[in-house]
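With one protein chain held back, the other chains of the complex are shown just where they sit.
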Amino acid sequence: MFGLDKKDTTLLLVVAALTMLAPFLLNPFPTESGMAQFNAGYPDLMQKFVIFGIFAIGFNILFGLTGYLSFGHAAFLGVGSYAAVWIFKLFTYNVFPAILLSVIVAALFSLLIGFVSLRRSGIYFSILTLAFPQMSFALAYSVLSNPKFNLTNGETGLQVYADDPQRFHREGLPDLPHLFGLSMRSTHTMEIGAWSFDFNVGYYLCAIVMLVTFYLSVRIFRSPFGMMLRAVKSNQQRMNYTGLNTRPYTLAAFVISGMYAGLAGGLLAAMDPLAGAERMQWTASGEVVLMTILGGAGTLIGPILGAGFIKYFENIFSKINDNVLHQWFSFMPDGIEDFMVFIVHPFVGKGWHLTLGILFMLVVIFLPGGLVDGGQRIGRWLRSRGQKEDKTTGTTEPAE
Amino acid sequence: MSKTDVTRRGVIKTGAVAGAGLAVPTIFTASSAAAYTNEPTGGEVTLGFNVPQTGPYADEENDELLAQQLAVEHLNGEGDGGCLNTFTSKALKGNGILGKKVTFVTGDTQTKSDAARASAKSMIEKDGAVMINGGSSSGVAIAVQGLCQDAGVIFMAGLTHSNDTTGKDKKANGFRHFFNAYMSAAALAPILEKELGADRRAYHLTADYTWGWSQQESIAAATEAMGWETVNNVLTPLASTDFSSYIAPVLNSGADVLILNHYGGNMVNSLTNAIQFGMMEKVVNNKDFKIVVPLYSELMAAGAGENIKGVFGSMNYNWQLDNEGSKQFVKSFGEKYGKPPSNSAQTCYAQTLLYADACERAGTFNPCGVAEALEGFEFDGLGNGKTLYRADDHQCFKDVLVVKGADNPTNAYDTLEIVEVTPVEQVTYAPDHPMFAGGALGTCNPGA
Amino acid sequence: MGILEVKDVSKRFGGLKALTDVNLSVAENTVHAIIGPNGAGKSTLLNCFVGKLIPDTGSVMFDGESVLGRAPYEINQMGISRVFQTPEIFGDLTVLENMMIPCFAKRDGSFELNALPNMMGQKDIVERAEEVLEDMNMADKRHDHSASMSRGDKRRLEIGMCLSQEPRLLLLDEPTAGMARADTNNTIDLLKEIRDRRNITIAIIEHDMHVVFSLAERITVLAQGTPLVEDTPDNIKGHPKVREAYLGESA
Partner (left out) sequence: MDSFLLQILNGLDKGSAYALIALGLTLIFGTLGVVNFAHGALFMIGAFCAVTLQRILSLSYTVEDPTQKDFLGNPLKVQTPYVESWFGPNVGGAIIDWAVPLAILLAIPVMVLLGLAMERGLIKHFYKRPHADQILVTFGLAIVLQEIIKYYFGANPIQTPAPDALSGVANLGAVIGMDLVYPIWRIVYFCFAALIIFGVFAFLQFTTFGMVVRAGMADRETVGLLGINIDRRFAIMFGVAAAVAGLAGVMYGPINPPNYHMGMDFLVLSFVVVVVGGMGSLPGAVLAGFILGILESFASTTWATTTIPGINQIIIYLVAIIVLLTRPRGLMGRKGVMED
């Protein structure tokens, strides 16, 4: 179906089902229960899951296929956001032109940076791409927000003011980003017993965009172009002596992944019309690298898992404070309760960076293929256990 | 390990019973039964404390969070009641707010606009917070203030010193208890004139972002008005760690005052570097060289250590302030946590109480009602002396402290000494002052 | 007029003269071997043919066109394929995928943004790749991971990849270096078959005289960066200068 083979079609359908049902899946605990802390089904976080999923899917096209490790993609996300907010400021709150422009601007910007950076490979390429977001951030934070020529609004971030022109804004349209009148923020809350589920327009827009981009990425992975990119990663020398010019291939991959980043930036701005300079810091690029690797670089679904994992951590673990901990352990005798809180305390709340760092190291050390690799290993282990049991019961199945 | 019993399991259970079957938070919804965003329906009301738990300002957060927990205790009638005893408004009874027990949730701003908005959103969307309190930079405050305006909850700004927060970025749902760059300058100028003379040549080092510019503009205007000359203003990148190449040119510039429009780590490093270059021992134009840091905080003072001796600056509050509210607050805070409160702690504490009091007086949590109750509200007894929340721009007006690094501190907490309490009249400005122009308060948004 | 004409090529690396006034002509549809002791400049010369090095002086013409200043991929597109000393293949890809890549290069040129069609839907390419694999007797290995094959198989795959492009000139850089005897003989048989069955010119650099004399129709002997003699294998065998160049060095 959709020009994909059976396995990929199944994967696509699974991802589609997961994203469409996310409001249910992410809110498994009743609203008032102690476990509600771990619910992630509120609009903002759901939007972040899929938007950063898009960002990571795009990054994976470059890093997963060609092996070029870029630290520059945050810059494309950032310019995408700025472009979208400028559309909001000057023309209209309609997200369609905003997102379109953010993709175009990111494409141009990544073409420029890619053209320069891809003249080198390996760590030299990484450092070159590291230089660009750092410069972009520094300039956006200060010089480009000077009163005479305020392109970025610096520290606060670019936002829409009441006195902005908004030339195509009409009465009756929402005063917030909308898609042809459908406000990104309208949410329908469904209550079933003690549970509550939020269905947010913005989330579903992002989810549909993500499905489209995911589908495109599957197509790219399975296309001759995708194979060429894998060949670049495998052996550039052989590429060259086979009559293939590697640079346009890598540049195309770089620009495509830059456009994904710009799209993610545009969507971020569409969900929340503010573009902060921190989006361009190299650590923000580092984050997408972490997502991709954590999930499994070069795999189709890995980057989405990685993005979800890190965003969940950032938003859920950072909110666990001592009061919450006391609540968890309140069934224990007081002394033990305090002790447990004392043990757990450094790893949650303000310590979430520590937990993230440790987990990240564990994944890189023990699961080089990321979470997908982990899943496959568990799958294999289960299967091999099954086979062993088969053997003991005497059935003779051909081993693989 | 401190803990409050506010959200112990027992409480949660009753909350669950009370809340079962009733409406749960519906945010940003056009069609909702609630009259306003996150209308509390059970026996509890949730406040959101949005503070930088990670990143360079994490220690500031610690104090802010402690103060907010203390405020919640006092509101719920636990502890010694703190400033509820001295507050001139007697609406608060120590039985929560409007009879509802106060609980709180926390979020991490990471001192980044994006992350701060994300954590504020999670507190509003997921936890049903009716108010967001805290923060430690102007960028974050303005970003979150805009969000709260859109979402329809009240925002109490925390530590934000930029003129823009209640200037061009002011919002009807946002209030600021902290003072601002203009007030710092207005309070400092007369003292600087008295202590350093009216004939000085000033060299500015300014953090190269919005707050830095606004601070520099304010202080340059105020000092030039009394006859000082501004020799140079050099912008330094936020990411600078070593300021030697910015400090060195000061030596030969003919300036006799160095003004460091820096905050946090930037200020600690630039001041340390300036002292290293022997600035404080220099004599230029037959005058002792002086250093001014317009915005001080206790943590910056601690970070700068010995270097702050004799350096002038301004503060929103200092625990040594001698009034009933201040004494009461220092006692409550000190007995619970074993140290005096910082000025950001006091800000967050006062804001929490003020919000609660406004709800009581308005008889509702509806942000429009609360905002109306806060607008033009005059009170005393929270530590800053007599204070007014101006209706025009939601800026609070009160005395500003001019402080100086103490020459002979006796312990870790009196490294700053109060030089002067500049009366509120001197720091008041018209709402349409050019430095605050542009932008409009708009109308309050109850969400829903 | 040969298909590859080398005129007065010289190349220096700092103070070292790697090549001095090399003149060479490779006739079409012959197997031409270039031999010589270590350091004679064989590899340098080969690198000048494929765009990896640019000689300081002289010209290298392929079928009447200069190759100098062109990138390796352009020279390949002109019809020169190269086999490396250690087999250069796409180790992360399967054997079939390895074979498809040169087929794409032949069909689409040096770059084609073929990002949406499914690869397996490229019937012509798959067929062509399968055909060459069949030819190379590797059809049964088509789904193997290429990095895990034996060296001989890798070499066979690499040669197959070059042949799938139907090059007019095939350059072989010590194709049997480091191989076990059996693999060497297999490779010789393969190359003989290629020589006999196709219209192709082969230039081969080789150390192993057994390989050279089993394959070559003409031989150029290179010593200290200059061609010593050029002749048929039979004449080269007993040539005194060649003996001197080889034995004199080893003695």
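Annotations for the structure displayed:
Here the chain labels run A, B and C in written order, and each chain numbers its own residues starting at 1.
Rule of thumb we're sticking to: a residue touches a chain if its C-beta (ideal position, glycine included) is under 8 Å from a C-beta of that chain, and two chains touch if they have at least 3 such contacts.
Treat the numbers as computed from the prediction; the structure is a model and nothing was measured.
Every visible chain touched by the undisplayed chain in the complete complex is listed here: A, B. Among the residues A:Leu112, A:Ile343 or A:Met361, only A:Met361 touches the chain that is left out of the figure.
The chain not shown here is touched by just one of A:Leu176, A:Ile293, A:Ala307 or A:Leu371, and that residue is A:Ile293. Among B:Ser113, B:Thr165, B:Asn269 or B:Thr352, only B:Asn269 touches the chain left out of the display. Counting the whole complex, the residues of subunit B in touch with the unshown chain are 55-59, 208, 232, 234-237, 239, 241-242, 244-246, 248-249, 251-252, 265, 268-269, 272-273, 276-278, 281, 299, 302-307, 319-320, 330-331, 334-335, 340, 410-411, 413-414. Listed by residue number, the positions of subunit A touching the unshown chain are 63, 67, 69, 116, 119-124, 126-128, 130-132, 134-135, 138-139, 142-143, 146, 236, 282, 286, 289-290, 293, 297, 346, 351, 353-354, 356-358, 360-361, 364-365, 368.
Rule of thumb we're sticking to: only the chains that are shown with their structure count from here on.
Taken as a graph of touching chains, this assembly forms an open line, each chain in contact only with its neighbours along the path.
Closest to the middle of the protein, by Cα centroid, lies chain A. Distance between Cα centroids is largest for the pairing of subunit B with C. With centres taken as mean Cα positions, subunit C sits 74 Å from subunit B.
For the pair subunit A and subunit B, the distance between mean C-alpha positions equals 34 Å. Between the Cα centres of subunit A and subunit C there is a gap of 46 Å. Across the assembly, subunit C contributes no residue that touches 2 or more other chains.
Counting only residues that touch two or more partner chains, subunit A has none. Against subunit A, the residues of subunit C that register as touching in their complex are 50, 71-74, 76-77, 81-82, 84, 88-93, 97, 100-102, 104-106, 108-122, 125, 161, 165.
Of all residues in subunit A, those touching subunit C in their complex are 3-5, 216, 219-220, 222-228, 230-231, 233-235, 237-246, 248-249, 252, 256.
On the side of subunit A, the complex with subunit B involves touching residues 31-34, 39, 42-45, 48, 138, 141-143, 145, 147, 153-157, 159, 161-163, 176, 183, 185-189, 191, 194, 196, 198, 272, 274, 276, 278-279, 314-315, 318-319, 321-324, 326-327, 330-331, 338, 341-342, 345, 349-350, 352-353.
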